[in-house]
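Apart from one protein chain that is not included, each protein chain of the complex appears where it belongs.
Coming up: chain A.
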Amino acid sequence: MDARRGSLPVPRVRQVGFFTPNAQPAPTRSQSGPPDSSSPPLSDSPASNSLSPVMIPPPRHHSDNLAAAPRPTSPLPVPEPSPFRRRGADNNNALLVGSYNPAETLLAMSPSSSHVGDGESEETMSGGWFRRSNSGKLASSLPSGTFDFSPVQSTAEALKPNKVQNPVGISAPKEQQPEAPSSSKQPKPKLTKAERRALQESQRAAKAAAKAGGGKSVAAPEEVATIKSVKQHQTQKKDAPQVAVSVAASERKGGDKSQEKERRKDAPAPRMQFDDKSRVEKAKRRSVVDQTEAKKRVELFRHLPQYEHGTQLADLESKFLQLDPMHPAIYKVGLQYLAGDISGGNARCIAMLQAFQQVVKDYSTPPEKTLPRDLTAKISSYVSFFTQCRPLSMSMGNAIRFLKNRIAKLSPSLSESESKSSICTDIDRFINEKIVLADRVIVQHASSKVKDGDVLLVYGSSCVVEMVLLHSHELGKQFRVIVVDSRPKLEGKALLRRLVAKGVHCTYTHINAVSYVMHEVTKVFLGASSVLSNGTVYSRVGTACVAMVAHAFRVPVIICCEAYKFHERVQLDSICSNELGDPDAIGKVPGRMDVNYLNDVSNSGNLQLLNLMYDATPADYVSMIVTDYGMIPPTSVPVIVREYRRDHLLI
């Protein structure tokens, strides 16, 4: 483990305190024993010896197995089940990390353990990259799955003969399997040994087939094998998000090829990198919205779209009647995105789906075309229009994927009106089941966590969190809410208004003061734009800050997020994928047009304004995620993503 890897923000092992309601910590501040003793595991992993710059130093422990023992610093004993499980995880982990048994690369074949191919590529950046993602225990994060494998199997044999000792490779995972699943796959029903075995076998077969089909590796095999290759290192770095996405799509279930192919089709196209000039040009030619690129672009975020704000809306408005193929409902929603009339993941998703519903209702298949193909193409064009208005959130990507899948799966025997109505009901069901019902379930779960006398801290304005608060209030629980807000959007104000109107006791403050108010807080409830499969919570900018402060104060951080917002992507920072808001909004004070202190300097060349919209909260700072499938630790996100994805598509 080199130092660089160690300094990465996502630590290797993550164990979460409560996963059952019983394990819930006492709400009162005095005994605020960390409900999730998520920090100690940090020190268990060798990687965490050097702390990442953003991390608040956890209490130090030196021994690997220490987690089993009650931590001396915590006033409360760690909840019962957790140490037990942690030991399991630690063992597993220790084996992986400590011994770079080459056979471990073959672990990827085992369906349940996710530690893939970090054996030999450790020196390369890519190795570190995967390692990190793996360490989040994401089953689905097999970027390395396709990436590292082929080198090993195809070309690395000559160089490192011991790598391909299959028997060893297989036997090793077998030993570990009984423990590995217990560490991360709580909510999932356990597979029997036989089942696991069968799955494993089938995957191995698939792998062999894939190998025979020719190296479909992402990078050139030889280069990887001669590990130090700088070239590969660079490609990897550059394509990192793409690889993560595309590979993640082909992850896991790769048992039968057809299914894998299908999944790849479902997967969203790799994100456009806006520092790639030729692609940007190409996209520009296609685009509907006339976007002038910002003159002063923030250097670090060149790969994200940075356009002049303010001109787009007027331009799009003036084209309103000229864009014939655009459905008015689509156009309206696009305008609303662009103007910021609709914000919030759920609302944007619902608005989009309802617009699509309208489109489907008004749709008639042109002659000599088939409905599934033509409608999918149409929807794709609408989606690209939405993307130009505002980058889509991941939840919307999931919804679009669902919709396209449904259209593609329409039986050809259906008549046009039948297919249309079937799509419409599908959309309705998605909205009802994935959003509305999910919200209800989340509210039920989360409000069970609200006790009398609690002081809850919420940040920004999340509709689920709001529902939780209101529902708890209706149940007659006595609690206080601290609404933390941040400029420039000040979304908390609206939430505050609604809460106060319902008679909830509230305190309103800005994020600058979060460390002061955190003393009295007993729980933090946060919403999320998306939860990634390494447990990273992607949410309104500032969420990470709140979560970290809460973590430092040993306040449990509860994320409320519908499962349709889960995404198999892995993201380690908020740089590679983010959204930039209007930079001028930072300098402005709402309601006071005359106050603009940055006016005089904003034209000078050495000032760049950065208005980030989202940030990524590492899983360590999250105690629990409340979803429609129950309350889970962030480590279990990949399980949900994997296990329910199929259901999700079929509904």
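Assume a contact is a pair of C-beta atoms (placed from the backbone, for glycine too) under 8 Å apart; a residue touches a chain by one contact, two chains touch by 3 or more; residues count from 1.
Keep in mind that, in the parts below, contacts and distances are computed from a predicted model.
Asks: Tell me the UniProt protein name of the chain this structure doesn't show, selecting from "Sorting nexin", "CASP-like protein", "Translation initiation factor eIF2B subunit gamma" or "BOS complex subunit TMEM147".
Replies: "Translation initiation factor eIF2B subunit gamma"
Asks: For the chain that's not shown, point to the residue among A:A351, A:L469 or A:L532 touching it.
Replies: A:A351
Asks: Which candidate, A:I342, A:A552 or A:I575, sits in contact with the chain we can't see?
Replies: Of the listed residues, the one touching the omitted chain is A:I342.
Asks: For the chain that's not shown, point to the residue among A:V360, A:I400 or A:I431 touching it.
Replies: Of the candidates A:V360, A:I400 or A:I431, A:I431 is in touch with the missing chain.
Asks: Touching the absent chain in the whole complex: find that residue among A:K451, A:R480, A:R498 or A:K588.
Replies: Checking each option in A:K451, A:R480, A:R498 or A:K588, the one touching the absent chain turns out to be A:R498.
Asks: Touching the absent chain: which residues on chain A qualify?
Replies: These residues of chain A touch the chain that is not shown: 314, 316-322, 324, 328, 331-332, 335-336, 339-344, 346-348, 350-351, 431-432, 435-437, 439, 461, 463, 466, 494, 498, 501, 591.
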